[in-house]
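Comments concern the structure below.
Missing here: one protein chain of the complex. Every other protein chain is in place.
Letters A, B and C mark the chains in the order given here, with residues in each chain numbered from 1 onward.
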Amino acid sequence: MDYVYAPGRNHLFVPGPVNIPEPVIRAMNRNNEDYRSPAIPALTKTLLEDVKKIFKTTTGVPFLIPTTGTGAWESALTNTLSPGDRIVSFLIGQFSLLWIDQQQRLNFDVDVVESEWGQGANLDVLESKLASDTSHTIKAICIVHNETATGVTNNLAKVRQLLDDYQHPALFLVDGVSSICALDFRMDEWGIDVALTGSQKALSLPTGMGIVCASPKALEASKTAKSVRVFFDWKDYLKFYQMGTYWPYTPSIQLLYGLRAALDLIFEEGLENVIIRHKRLGKATRLAVEAWGLKNCTQKEEWVSDTVTAVVVPPDIDSAEIVRIAWKRYNMNLGLGLNKVAGKVFRIGHLGNLNELQLLGCLAGVEMILKDVGYPVKLGSGVGAASAYLQNNIPLIPSRI
Amino acid sequence: MDYVYAPGRNHLFVPGPVNIPEPVIRAMNRNNEDYRSPAIPALTKTLLEDVKKIFKTTTGVPFLIPTTGTGAWESALTNTLSPGDRIVSFLIGQFSLLWIDQQQRLNFDVDVVESEWGQGANLDVLESKLASDTSHTIKAICIVHNETATGVTNNLAKVRQLLDDYQHPALFLVDGVSSICALDFRMDEWGIDVALTGSQKALSLPTGMGIVCASPKALEASKTAKSVRVFFDWKDYLKFYQMGTYWPYTPSIQLLYGLRAALDLIFEEGLENVIIRHKRLGKATRLAVEAWGLKNCTQKEEWVSDTVTAVVVPPDIDSAEIVRIAWKRYNMNLGLGLNKVAGKVFRIGHLGNLNELQLLGCLAGVEMILKDVGYPVKLGSGVGAASAYLQNNIPLIPSRI
Amino acid sequence: MDYVYAPGRNHLFVPGPVNIPEPVIRAMNRNNEDYRSPAIPALTKTLLEDVKKIFKTTTGVPFLIPTTGTGAWESALTNTLSPGDRIVSFLIGQFSLLWIDQQQRLNFDVDVVESEWGQGANLDVLESKLASDTSHTIKAICIVHNETATGVTNNLAKVRQLLDDYQHPALFLVDGVSSICALDFRMDEWGIDVALTGSQKALSLPTGMGIVCASPKALEASKTAKSVRVFFDWKDYLKFYQMGTYWPYTPSIQLLYGLRAALDLIFEEGLENVIIRHKRLGKATRLAVEAWGLKNCTQKEEWVSDTVTAVVVPPDIDSAEIVRIAWKRYNMNLGLGLNKVAGKVFRIGHLGNLNELQLLGCLAGVEMILKDVGYPVKLGSGVGAASAYLQNNIPLIPSRI
Partner (left out) sequence: MDYVYAPGRNHLFVPGPVNIPEPVIRAMNRNNEDYRSPAIPALTKTLLEDVKKIFKTTTGVPFLIPTTGTGAWESALTNTLSPGDRIVSFLIGQFSLLWIDQQQRLNFDVDVVESEWGQGANLDVLESKLASDTSHTIKAICIVHNETATGVTNNLAKVRQLLDDYQHPALFLVDGVSSICALDFRMDEWGIDVALTGSQKALSLPTGMGIVCASPKALEASKTAKSVRVFFDWKDYLKFYQMGTYWPYTPSIQLLYGLRAALDLIFEEGLENVIIRHKRLGKATRLAVEAWGLKNCTQKEEWVSDTVTAVVVPPDIDSAEIVRIAWKRYNMNLGLGLNKVAGKVFRIGHLGNLNELQLLGCLAGVEMILKDVGYPVKLGSGVGAASAYLQNNIPLIPSRI
């Protein structure tokens, strides 16, 4: 498409889809294959085994579904719940809003716990609901680990703690779309029943694979859940798992090889190192925002996100203009403010296969754009603040020591 | 995956996924992009316009859904029908069987018209049902255009004729998974209400995009259809179409560019030429089967399929062994016999981006395998019969005249 | 380039450039890298070590030169010889002719031993020359292992035998462009002093790397050879070999990674298996030619080539027309007859990463073209003859057993 060519690399800083590493692009650069030949089940077997590691589960069963995050949500809900089931769901931004919309359209009885955008899930309200729900009418707690619209990370360990405190049997369903493979995520330890992500987020693949992981308790629930489902039905997958052919319908051969390459890269770097890298880039971004004299949309330190930062612009600036200029003048993509925060925030995604100098290039660009729109930023100030943090004790790349 | 490497090109003759043309592989060899930047809507707009041409519709509205054919089925059904709706569905092979299974699980009242595998849909039964259904309890007719398991092509024009003859308002839903872009298909002329295909079939792309096209009547039906749906809901697409951003959730950037390239190739060759090419390859394959003294699973000439040929093996031969040898010895993939015809037929897919010499190489391979399993074939006989037909008046490649 | 698009795979049956395996295309699908970073020398080291295996040498020193076969010839000659040096060179076809032309333009005293095109090098003449050259005026014997224009393989072991019989110290320079990695080639055992090939031949890479391997004797000769050379000078390479940085000027990063992948595939299949595969495909091709009632340009069985077959057409047929039709109607590329055999032969290249069914598809195509040009071939006859040989005891693909 000629009308969008611009010289140099595109600077992709939306919180997904993110940059695909070259080895993954290479792995996917291939013709189709017959998914019923011996090669694809053999490959799939390694993927199902290894993908559990990124969820930190040993007992969960993963499903690699040809869909997006929205489909993964639907898979999580319809396989474990029946129409009319009461679920507690937290509305803290655009993506939790969309999930709740889905929950309602799927005919669950959604008990929405709303917070101001920029705040995390209100777990005090959850606690009171659990406390009063002695008859266990709440069938599931639905929560996004990281709200991509506001850059807010919720405290999943705390949710589990509350469920345990009240010995509540509700299923614990987690949207890990912008967290898994980037933030600290512990499916087994936190007793999560269904966790899910999408391929185009921290896994740094193209869009097209929804990855859902179900605990034994969730699998048990799926046997009696009455929500209508076919395409998203785990049962069909489980049947083919047993047969050793794995696929109830045609998978994307390219995404399977891509996932293999993506996992290999993550394991080579080390999952813990990947998480540390995200912490460092998140912190650096926030230091730059601070240096610019701007506010983070995230209202408290406990909620800051290491995968996306929503930056609040002064009232006289339209954040959408910042996103427009980024694309037009600097070949950079930033995230728009969505819904309630439209025009008020722009978002810097810093997840996936990304390194220090890429981020600093982005921050340098943001500074120039801020100046372009009339905000009196000191050029170099954010980059300086971020790089001061990064330079001081940067971890070595293990493979290059 | 080292353990499957074999020298030379893989000979992919399953009826999907099929070979991807090199220009399409190239078009997809790319990093992710922000689907909210101006480039992707501009690209999508051309795709939605041009994809209608392969359906031969001007009034239909297409949806490019990140899913497989199974998901496309679900989209077609849930958007147009309500639980309990009576539908007439034809069971003639494994794929119609699976669609019927889905229809039943989605709680429709499925009136199954079964034929022996190898026969086409029994339209006499349809006629009698339509004739007696004066109160219009039948809400939809569901039919696969081409049953991929048996190589049977149904007569869609005849279905429309019957509906018209009886002035029956039932929706006409067609699975064109292994027909669209390969067989003669006329959505508008035949009054089809929902037609669908998958990217990995005649479009010759990777798996991952279900393409569904809805007539105005189908769109109207979707406003009142009560089937529960979210991910597959056309409403969300239509909302974003109106906004000009097109995507309710993240599409695969790679598949969009791939579809652009695939359509460009089809239009360059000419859709009618593509269909003629499939006719020629289908005919050549059947002549080879005849020369080998074997039977086509398709029982009558009127049903023969130009995209897949199911070859019946003699009773003392296990067709699965033929498929195994193809892979092990000749780096070729043939289709297994499925379900009722397991062990009894093997399938040669001849759809998608394929040419004469590729097919003849396949046929030469099948001959050797037949000999490998003890069938007394004369080597060269099938190839000779097929090439006699092909050589006599082969159409020139337009671009090379 | 739209005007050449044709559906399906291109059938590439020229004797180079040949089909590149998908894993090699993938390995080369990459951005540039700094060749002075630690990664490239580390990679190069493995290449220099492993490339010796395809020459079957342990004492030779390989050079990976950014050039073509023509440049590799020049490198071989100018590094080992001085202007005026007498060399014996065999003219048996177009490529030996071109090499001799180069030898003459480089001011050597070329003693040309000519044979009829279709015959091998006349080693009787060589013997008499060696016998009479008691004063060792002959400084080098230059011979193509496989003459690509006529499909003639020379007997290198015999050349060595003669040199040994007469205790002649002449350097033994071999063009292995269409033999190495496909035919039996033994640099050390046959006492070859310089052997060379090009990346686009049996190694199945893109064009652009001339691979030259020098024996210790050749390296010694290079110290005193007076031919003017800079770009092709081995001395510069040897200097950088010692420094461990390997490259006197910028290599193609892509070809280095491609060579790594190509060698990996060859070793996975097994070099001996690769050679057997070429034998089988060569034999099958010749059986087809015989079945068509046509003559092989190669006049005696002892010279037949397992990498290319030059087929003699009847006098009333123009072989160039066969090549033209192959491209225009069947998306196939055959080799033209060159120079003395222009119009009289067409060539089928069967070297590199190729398998049985690809070849049979080609043969089926040739049959149709023969018919197209009016030659009374029985369609299926050549394919039948070839596949009868191939089917009877086809070797299993090791990785698929």
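Everything that follows uses one rule, which is that a residue touches a chain if its C-beta (ideal position, glycine included) is under 8 Å from a C-beta of that chain, and two chains touch if they have at least 3 such contacts.
None of these values were measured; they are calculated from a predicted model.
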Out of B:22, B:50, B:264 or B:290, point to the residue that touches the absent chain in the complete complex. B:22
Using the touch definition from the top, which of A:185, A:330 or A:346 touches the missing chain? A:330
Touching the absent chain: which residues on subunit A qualify? 2-9, 11, 19, 21, 23, 29, 265, 268-269, 274, 277, 327-332, 353-362, 364-365, 367-368, 371-372, 378-385, 387-388, 390-391, 394, 396-397, 399-401
Considering the whole complex rather than only what is displayed, give the residues of subunit B touching the chain that is not shown. 22, 25-27, 29-31, 38, 400
Which subunit C residues would touch the chain omitted from the figure, given the whole complex? 1, 3-4, 10, 12, 14, 16-20, 25, 28-39, 42-43, 66-71, 74, 83, 101-102, 105-107, 198, 200, 206-208, 227-233, 248-255, 327, 333, 336
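Here, only the chains that are shown with their structure count from here on.
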Among the chains, which is located farthest from subunit B on the basis of C-alpha centroids? C
For subunit A paired with subunit C, centre-to-centre distance based on mean C-alpha positions, whole Å: 53
CA centroid of subunit B to CA centroid of subunit C, Å: 44
Per-residue multi-chain contacts in subunit B, two or more chains: 3-4, 19, 29, 327
